[in-house]
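Every protein chain except one is present and positioned as in the full complex.
Let's look at subunit A:
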Amino acid sequence: MTATVDPALAADARSERRFFLALSLPALFIVGLAAILPILWIIRQSFLTTGGDYSVGNYEKVLSSGLTWSALVTTVELSLGTLAFCILLGTPLALALASARPRVANMLMAFVMLPLWTSILVRTYGWLVLLRRDGLINAALTGSGLTGEPLPLVYNFTGTLIGMVHYMLPLFLLPVYAAMRDIDANLVRASASMGATLGQVIRTVILPLSAGGIFSGSTIVFIYTIGFFITPAVLGGGKVNPLSIRIERTLSTFQDWGSASVLGILLLVLMALIGVMFLAARRLMARDKTGTAHA
């Protein structure tokens, strides 16, 4: 309204802003100390030789090793596999929950969320009990005569994948369920009254409208699974070696800080690449949507 600003008031506003900025400094300081500084340290360490000189020797050593590349492949395979099963299991489950009455849905969601709050070690232990050679599932399979021999379900890729899908499914489900619950039921009713079959409604109405949720869920799955450590360490039984396991082994067995750091940087680069891919895909999706809206 008034063109002139009281200089005293402006100074007050500035000092108040400084005060509020200062309130977040303790939290920023500790995050800097315990999260940002360590990452910078890893970057520095990756260029340090055991003698303390700077070189790219660690990179040459790590990138020329076949173990690194197989670890990279395992990491991507585990992430893609986890994502595939999350979509396969989570999308129908989200659809069922979204179409249930709110009370029922809330109750079932509580059950879905229980594993989310359970310790990852408890869950890993549960899977060991279930999947071992003489575990529950193999006992049921051989007891019922479905298989003659116990199946190798754990201490391998299968076991690791099962554990990771179990960890990620609730986290994938949340955004998908939220997106489906927000779909206007009238759209479905309208489609039904115009003669669309259930399959057509799911394909042309429900799935496109929940694509955003599925996308968010997939991003979460990728971000988490890239660095997964506990599950492959326990359920992989030493036979599944993604980057995280290689990092631990390089550190604990060989005390090779430089190589471990290079592997860490590789993990970061992989994450950044996937992040960029997801951002680009999201932008394309948004453009598609506006494009069809105008067509």
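Everything that follows uses one rule, which is that a contact is a pair of C-beta atoms (placed from the backbone, for glycine too) under 8 Å apart; a residue touches a chain by one contact, two chains touch by 3 or more; residues count from 1.
One rule holds in what follows: contacts and distances are computed from a predicted model.
Peer 1: If you look up the hidden chain in UniProt, what protein name do you find among "ABC transporter permease", "Probable glycine dehydrogenase (decarboxylating) subunit 2", "Sulphur transport domain-containing protein" or "RNA polymerase ECF family sigma subunit"?
Peer 2: Missing chain, UniProt protein name: "ABC transporter permease".
Peer 1: With respect to the chain omitted from the figure, which of A:T124, A:T160, A:S216 or A:N241 is a touching residue?
Peer 2: Answer from the full complex: A:T124 touches the omitted chain.
Peer 1: From the listed residues A:L89, A:L151, A:A178 or A:A211, report the one that touches the chain absent from this view.
Peer 2: Of the candidates A:L89, A:L151, A:A178 or A:A211, A:L89 is in touch with the missing chain.
Peer 1: Pick from A:F157, A:F215, A:W257 or A:F278: which residue touches the chain that isn't shown?
Peer 2: A:W257
Peer 1: For the full complex, which residue in A:L78, A:L153 or A:L169 touches the chain that was left out?
Peer 2: A:L169
Peer 1: To test your reading of the contact rule: which positions on subunit A touch the chain that is missing from view?
Peer 2: 16-17, 19-24, 26-28, 30-39, 41-42, 45, 89-90, 92-93, 95-99, 108, 111-115, 117-130, 132, 135-136, 139, 166, 169-170, 180, 183, 185, 188-189, 191-193, 198, 201, 206, 223, 226-227, 229-230, 233-234, 244, 247-248, 251, 257, 260-261, 264, 267-268, 271
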